[in-house]
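Excluded from the complex is one protein chain; the other protein chains are retained at their positions.
Chain lettering (A and B) follows the sequence in which the chains are written, and residue indices restart at 1 in each chain.
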């Protein structure tokens, strides 16, 4: 059984315009030590997915349905007290802005010791020793000195290293990283990502990496989910999806990258923009932007407008697209009638 | 070629207002509705006082000293002609409270308009131009703030009375009070506006306007000012309440409206001596009106502040 199993997750926000469904039918699994990327543009629901795993969605949002099973426990029905034992202890989070996690008025050492003592019966001295060890693991220069420093005395890259050290503090099973390097510079970003990757591999820690950067996902993760307008539209091994994307949106996203085009030529753009969750198009939410909605014969595919596509499999990848489903069906029919 | 995601029709001003968060929050907030209703009633009644009031308290011929200190209708010994009783001079309390509210509101609004004119202009200049202009204007504001309204009133009152006579002062008391309160409290506006101008100035649309080549004056008034209106609205409600209170305090101390043209403050003062003799209504009724007026304005201000603070509203 997988370490983390999310099935049919449904998250809604009660807003004054009415209920907005931020996540629909999101299902995925994560094995021990596996690295999973969740990719999507802003408004796709990737951050909501991450926050809902630990029931960190705050009002007006709420989990309306589905199950999140972690190591045999159903997290979304767990009491707040029991959930706290999982949160930070067995599953920890890294946020985009380090200052969201760091308390500006406490020194780094105090925060790390406090975190350890909250979850373990341990002396301050032992806690400090663990903290020091973790700071060494994230390759911070002169870690003894850092323990007594305050967050504002450190640079952005250094803070993000501290955050990783704090995330590792209790030897978690899973780290959820929400855009961990978006606020950082390219060279620092590369270092932090490499560090995170090394640590996860060394300690056999699972990683859920939420990002909009396909380059980062392709380098760090083993499997990935692509999200669009609150739904997962494609999932599978990262290499396979990057090399041979099936869903028209994933194709568009990859082809839109400047590195996929000849310099000076036009980029392959997806027309239009992500719909607002309050006004989703019917059927497949991507259909107004999709180039494959019309068949080669020129007639539009009615199913795209009328029906939400279910997942169909092509090898280890699973895609929610009517066009792909039709192609697979055609191929199957051809094979049956030689 | 691209992105026809938003609805096609363009909403008008009224539809925009109906879709706005202000209207949405107002529809749900009973306190705000009640306060606005009370405030509007008081404003309408006060400014329609010559039509509503049974007597004209400024007309000495309508006053009979023999009718003095009559109690309101729910107490024995009340006179049918005077619903809320009469004051020590025999004036109908209902009429004089209406007229008094009008004077108080007039001074409150007048003073706030003056404050806003000075404060917004100075705050805008200080915030946008920065540097020396900022330093000079803000030190000026600090100096102004270190004198209390009362002190300004006493000094100005004394100077005017000494040079032009107290008859002149009483005659132009409304204007004097507007000037005094307006001049004493403009720094509140200047500081608020300066702070939000500083925040707006660092936004890119101001840079875009500069790159376009627009003059500073146009950028200040056409681009920056409209975006600082929210805090100006919020502070205006508080300032109106403050100005009304200041006026009442000054009148209570005898530095404000004369008793022949009383404001709520001078009515409270005039009746204050009669509390001991049992005629409590002369001071308590205008007092209650003052409290209700100021409270409703302040509560409206609180609501407005919550609505217009974008940090509280996300979604």
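We adopt the following convention: a contact is a pair of C-beta atoms (placed from the backbone, for glycine too) under 8 Å apart; a residue touches a chain by one contact, two chains touch by 3 or more.
Definition applied: contacts and distances are computed from a predicted model.
Its UniProt record calls the unshown chain "ATP-binding cassette domain-containing protein", which is the correct pick from "Protein ImuA", "Acetyl-CoA acetyltransferase", "ATP-binding cassette domain-containing protein" or "3-oxoadipate CoA-transferase, beta subunit".
Note on the undisplayed chain: of the listed residues A:18, A:104, A:263 or A:298, the one touching it is A:263.
Only one residue in the set B:18, B:81 or B:215 touches the chain that does not appear here, and it is B:215.
Set against the missing chain, the residues A:274, A:293 or A:324 yield one that touches it, A:274. The chain omitted from view is touched by exactly one of A:25, A:178 or A:213, namely A:213.
Within the complete assembly, residues 41-42, 141, 155, 157-158, 185-191, 193-194, 212-216, 218-219, 239, 242, 252-254, 256-261, 263-264, 266-271, 273-274 of chain A touch the chain that is not shown.
Residues of chain B in touch with the missing chain: 1-6, 8, 10, 135, 203-205, 207-215, 223, 226-227.
FYI, only the chains that are shown with their structure count from here on.
Averaging C-alpha coordinates per chain places the centre of chain A 53 Å away from that of chain B.
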